[in-house]
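In this view, the complex is presented without one of its protein chains, the others remaining in place.
Order as written gives the chain letters A, B, C and D; numbering starts at 1 within each chain.
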Amino acid sequence: MSNRLQSSSVTHLDLKKVTLIQQNGHPSINQLDLRVNHFERVAIIGSSGSGKTTLLSILGTALKPSSGEYLVNTKNPWSLSREKLRQLRTQIGFIYQAPPLPLKQRVITSVLAGKLGKWPIWKSMLSLLYPMDIAGPQNILEKLKLSEALFVRCDTLSGGELQRVGIARVLYQDPELILADEPISALDPVLSELIIEQILHHQQKTIVVSLHDVEVALKWFPRIIGLKEGQLQFDLPAEEVTEEMLAALYSSATVA
Amino acid sequence: MSNRLQSSSVTHLDLKKVTLIQQNGHPSINQLDLRVNHFERVAIIGSSGSGKTTLLSILGTALKPSSGEYLVNTKNPWSLSREKLRQLRTQIGFIYQAPPLPLKQRVITSVLAGKLGKWPIWKSMLSLLYPMDIAGPQNILEKLKLSEALFVRCDTLSGGELQRVGIARVLYQDPELILADEPISALDPVLSELIIEQILHHQQKTIVVSLHDVEVALKWFPRIIGLKEGQLQFDLPAEEVTEEMLAALYSSATVA
Amino acid sequence: QKVLKVSAIPDESPTELQRKFTPLGEYLEKEIGMKVEFTPVTDYAAVVESLATGKIDMAWLGGFTFVQAKIRTASRVIPIIQRAEDEHFTSKFIVPQASTAKSLEDLKGKTFVFGSPSSTSGHLMPRFYLMQAGINADDDFKTIAFSGAHDATVAFVASGRAEAGVLNASVWDKLVETANPNAAKVKVISTTPPYFDYNWTVRGDLDPALVKKITTAFLKLDSKNPADKGLMDLQRASKFITTKASNYDSIERAAKSAGLVK
Amino acid sequence: MFFFPTQAKFKDPDALHRLSYLVVAVIILWPMLKVAQVNPALLFDANNLKVMGDFLKQFFPPKFEHDFLAIVFRATLDTLAMASAGIFISLAIAIPLGLVISQSMSISRIGPGKGYRISQSLRYFARLVILFLRGIPEIVWALLFVRIWGLGPMAGVLAIGISYGGMLAKVYSEILESSNTKVPKALLLSGSSRQLAFLYGSLPLASQELASYTVYRWECAVRASVVMGFVGAGGLGQLMDQSMKMLNGGEVSTILLVFLLLVLMADWISLVIRKQLS
Partner (left out) sequence: MNRSPQPQFCFKCVAIFLVIILFFGLSFWWIEFNLRTLFTESAVSSAVTFIQRFFTPDLSYKFILKIYDGAIQTIAVSLLGTLLAAIIAFFLALGVKPASPLFIRGVIRFLLNFLRSVPELVWASLMVLAVGLGPFAGVLAIALHTTGVLGRLFAETLENASPEVTNALLRNGTSSFLAYLFGTLPQVSSQFISYILYRWEMNIRMATILGFVGAGGLGQILYYELSLLHESRASTVIIAMLILVVAVDLLSSRLRKSNMPANC
């Protein structure tokens, strides 16, 4: 087991001249070069439509680059065998802007689903009848201030609560790479801090997060990437990001 | 026509000891008293799960109070005739946290849908074949920096773009009362300001907005309502809201 | 072999067939000292198929079905018995009472209903004689349909679903005798010349001794004997006689010229 | 002018597209009306109305004689058993095949380039099998099986099982594809297997529709007994076939009532299942 995990562990990510053309011809990511090192924490900022979600999807092997190369530990995930890629994916956790959960499902099942790739199949199947792990999800939901919701159906949750369930699933999955797309968009300021803290909690994880809240980004992330129209505008340590840079970054939105 | 609008216009809103018990027995709103005057601009803040969405839904006649009274211009909307209530609703615009749009619909149709309550039926039906008004939506999308998306399908939009389509629909609807539930949660700081500006643009509208971004709330709204566990924590002019009050407001989230 | 499996082409409804067969089966059981089992079938072709594959031992076939079975099994089926009536069988063309049609010629352009496509008296021979009268069934009728059984054909025409139809004389006579309400609503406008029809056929590899016993049992039936009379009336037979394959050569020729066999 | 604002900037780019669809539809449909000899006037033709009225009159009253009811009851049980057994076989065919051909849980779609060809061709092969199973009408299957295994329920059950298996597989996959595909996709992307992505992602979304469709198919299988009766597979259908041919209206209407009851029952079962699943 530990052997298998090792073989598929995520150390560093490399994007080399990556372009992603959408089906309708729109280039969401354009000739992007990027390297994310092991255990690094990166925040992506940029105006609406700049390609943040798309970039994260490429990193998460959800979208295949139209051209250019994406390498995980020097290997192209798209040339891996089916089973190898599956194992790699168990080490990638994606937090969605709007969590794609079946609303009729109970919270605990939705959280447990994070471990489907790692559990033996019988355990996953049995969990549909009776949750095979209650303490684990309970624990994580507690940290996200949502422990009472454990056995509740997802459709009775508020917007922020639902978002936290999506986060809980990924924390429960316990991957080596966490990709989070605006994980705090529906949360109040205090909870936001708490959640960011939880996501960043494990030192042994590589974490890439897209954020609209620049302050939060600068406060918590040592490295900031500015995206504009699918291209890298800047890629700097948080200290070096200036007001002008931010103004220029978001300016397209007011000009276009 | 103008007569009809007048009869159903929204001047002021009154909540009297309103309680809303959810189907599973959870009280999302608890004994709330509130008055919103004509043309007033109100921001609701509060931690996740405090009942902001529920309160807005009650104001928007989407949820019926379990007890207490809700009055629009001194009339209880739930005692109106079906047709009267429909007419009243054409004057209420609701901006959702996650815009409930059919993803396969084109943006223009989604925006046009804002006027369905006001247009004669033949015009609405024809719009399915050929949009009966193109300039109007075009105009509004332009203001929201989204004019290129006019004829695009909603499922090709980014999170922030989709949120703006939801806003465009309500602006196109041009109601007298706008209720917005975290309208800027998926938007970058610059766009956020722009959108808030657009929502507040018409002086002749009553506007109630729920927000997580306290700074934006304090900056743009003269009146701030703090909600906590379904109850009114404070209801003050923006100038009078202090740091301590905010700390207390969000504290539940860290304690509960 | 302990059971003799028997079937019949479904030219009438299965319940009717079952009713007709029960006394005959009992009689045969007694005569040949062996259990006789009747399997009703609703598809003509299935009888041929079952006979060919040995699923049944003996079947009541129409002339055309016999020809089909003969071709399918390369002449390894043997016709043994037929009714005296089957030597000069006819079909009757019917129209509703109110119809103005008087001859076959008048049926052109009308909707027409046959029995089953595999029926001798309900399809093959009428088609053949229509051809002789200069009417091509496929082209000269507005629509043709297949009712599936002779009594159903009468029902089709009586109810107005079709403007004309054809069925075998034996069933027609029975319907008239029993004062069937449908029969009262139609009238006969034409009758075909006589031809050979139904017979009892056994599969070729059946024990000859058994075949002999069966043949004798049939031949022994006598309508003057009151015990046999009921049974024979049900079969609408005055007398059973032996038959041979060559009796059906003319039907085979008719089928060939009508394009029903290749 | 009013319909089509002329300013270039304000033109609906899809309008032409849609217009062409409309034109093509008319071009196809017009001759179809001719071929099918559609003539609504016939419906109101006095003579036809009378003929039909006479026919309908025969249906009343339904025949409720004790003997006949006993036969009908026995036939109903036969039909129910045949339909259920057929559905069981078709489920055994449809569930695996439906999962195989459904794109919404296709790993190769989101997943590695390698193996894409293989799984894609596997999918095409499965589609082909399904097409073949359902492309041949159940009555042809039935006739075929009758000739192979002889008369009796066996042929009917197998015919229903095979042709419905093909249909269910297709419909299952379409239901799965038209529900929210992001949910199972998210699971696949976190490394879960296809089967689990189905159980945890797609099933909760589509379970109601899948269940109600299955019940509906079962109901169809009950009705298919009419078709099966045609080849002598027994059951209600065969009774109906005989009564119909003999124009025995009372019997037909009794049998129709039984069908109606069975349909209502299926509807009710479906409702209960959907309630349970929601």
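Note that in this section a residue touches a chain if its C-beta (ideal position, glycine included) is under 8 Å from a C-beta of that chain, and two chains touch if they have at least 3 such contacts.
It should be emphasised that the depicted structure is a prediction, and the values quoted were computed from it without experimental measurement.
For the options D:102, D:212 or D:238, the residue in contact with the chain missing from this view is D:212. Touch with the chain omitted from the figure is made, among D:71, D:95, D:129 or D:154, by D:154.
Against the chain not shown here, chain D presents residues 14, 17-18, 29, 31-33, 35-39, 42-43, 45, 48-49, 51-52, 55-56, 77-78, 80-85, 88, 127, 131-132, 134-140, 143-144, 147-149, 153-154, 157-158, 167, 170-171, 174-175, 177-178, 208-209, 212-213, 216, 219, 223, 226-227, 230, 240, 244, 252, 256, 259-260, 262-264, 267, 270, 274, 276. Although one chain is not displayed, chain A still touches it through residues 108, 128-131, 134, 148-152. Annotation for chain C: contacts to the undisplayed chain at residues 43-45, 48-49, 53-54, 68, 72, 111, 113, 116-118, 142-146, 159-162, 260-262.
What we mean here is this: only the chains that are shown with their structure count from here on.
Of all chains shown, D has the CA centroid lying nearest to the centroid of every protein CA atom.
Centroids of chain A and chain B (each the mean of its C-alpha atoms) stand 30 Å apart. Rounded to a whole number, the gap between the C-alpha centres of chain C and chain D is 38 angstrom.
Rounded to whole angstrom, the centroid-to-centroid distance between chain B and chain C, based on C-alpha atoms, equals 81 Å. Contact with two or more other chains is made by no residue of chain A. Within chain D, no positions touching two or more other chains are listed.
Because contacts link the chains in a way that matches no line, ring, star or complete pattern, their graph is best described as other.
Pairs of chains that satisfy the touch definition comprise A-B, A-D, B-D, C-D. Taken together, the chain A residues at the contact with chain B in this complex read 22-24, 26, 45-49, 53, 97-98, 145, 152, 156, 158-161, 164, 181-182, 185-192, 194, 212-214, 250-251, 253-254, 256.
Chain C meets chain D in the complex at residues 10, 13-15, 39-43, 45-46, 49-50, 53, 55, 147-149, 151-152, 155, 158-160, 182. Those residues of chain D that touch chain C in the complex are listed here as 51, 54-55, 143, 146-147, 150-151, 229-232, 238, 241-242, 245-247.
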